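Here the complex is missing a single protein chain, while all its other protein chains stay put.
Chain lettering (A and B) follows the sequence in which the chains are written, and residue indices restart at 1 in each chain.
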Amino acid sequence: MYNSKYVISGLVIFLAVFSYPFWGNLASKDYTGPKLSLPADQKQCIEPVEFMRAEHMTLLNQWRDSALRDGKRVYVASNGATWEASLQKTCMSCHTNKAEFCDTCHLENAVEPYCWTCHVPPKGNE
Amino acid sequence: MKRSRRQFLKVASLSVAGLGAQLAAGGVTKAAAAVKPSYKEDALALKAKRWAMVIDTREFASKEDFDACINACNFAHNVPEIPGKTEIKWIWKDAYEHTFTETTNKYQSKEIEDREYFMLCNHCENPPCVRVCPTQATYKLENGIVAMDYHRCIGCRFCMAGCPFGARSFNFTDPRPYIKEINPKFPTRMIGVVEKCNFCVERLDEGKLPACVEAAPGKIHFGDLSDPESEVRKLLEENYTLRRKPALGTEPGVFYII
């Protein structure tokens, strides 16, 4: 093999860098999810927490289309409870702490939704 | 060495487990999605086949008369007050010759000519803005309201070129600094989208009349144009009314009692 010295050392360096997430994690502590500030007076969100965690954006998009295009602004949840389909009037009235609820988790997941360039978060959390 | 190998195995098995969980989670979300949520209208919602507005222009004399409506609308919808040529307007007032451009007479009742008139989106029956919008960000609802979805607008401003009434405004800059007092019940807009009057569709859906109508009781009337018994129809029968640029065939839904 020509230039085996360079090829092999190159490969080793590449593999080392490539596998960094694996061996890097060996040294670090176990991952713990972000600590979110949850509404004190509520036990459950409008849908099961697993669903909300994974699908809240899908749900919000459905809310938007239903409210704006079909004029149906009342959401009937799977448990039969009804809610106004509104981010500001429903979600944010409970989750009043945007910084420690929305932002903390979004930051942890490196996503930057631009909801709040238009939607108004509750006062005192800016 | 031994410990790290153990740890490696732990990590590896966890990774595999994680992968499995991922797949399973797909099932979980599917199961959750299978929970069939539904949507319905608010029981209080006001309904019509064709919403229309009749403005009694005789009732608007002082600046305060106009400002009451304009301010109510601006607050309800977080309309910014941007000075200059890039201003944002939902409902505003102007002179006769600017409002009824095709119905001007050289010699005319001074009283009518000196009066000022409200302008707002006409919620046309054949809206050119809806026709030209490439993304259906502007659309016509079944009740005749021409509505907008600011989430979808790409800011091409084709609708502004299409609207013959100058009812649309574009956010040339960030509107937030120009909003005096933010209404937490309604969103603001952002740089790069078009906006306009929405006939307070969000209020109608919860059983309230439009903000400007509420702010001018007996002066601005709102109702179902398709219903012969409605207040607006009665007013149209009893009074002489004008609409802006009727020749263009857009069929405006805003009428002016002169």
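Following the convention adopted for this analysis, a residue touches a chain if its C-beta (ideal position, glycine included) is under 8 Å from a C-beta of that chain, and two chains touch if they have at least 3 such contacts.
What we mean here is this: contacts and distances are computed from a predicted model.
Considering only "Osmoprotectant transport system permease protein", "YdbS-like PH domain-containing protein", "Transmembrane protein" or "Menaquinol oxidoreductase", the record for the omitted chain gives "Menaquinol oxidoreductase", by its UniProt protein name.
Across the complete structure, the visible chains that the omitted chain touches are B.
Among B:45, B:112 or B:132, only B:132 touches the chain left out of the display.
When the whole complex is considered, the residue among B:60, B:118, B:170 or B:199 that touches the unshown chain is B:170. For the chain left out of this panel, the touching residue among B:59, B:97 or B:114 is B:97.
Touching the omitted chain from chain B are residues 84-89, 94, 97-99, 101, 128, 131-137, 152-158, 160-166, 169-174, 191-194, 245, 248-250.
Simple rule for what comes next: only the chains that are shown with their structure count from here on.
Note for the complex: chain A touches chain B at residues 22, 25-26, 47-48, 50-51, 54-55, 59, 62, 64, 66-78, 82, 84-85, 88-89, 114, 117-120, 122-123. Across the complex, chain A is touched by residues 4, 7-8, 11, 25, 28-29, 32-33, 35-42, 45, 78, 139, 141-143, 147, 149-151, 182-191, 201-202, 205-206 of chain B.
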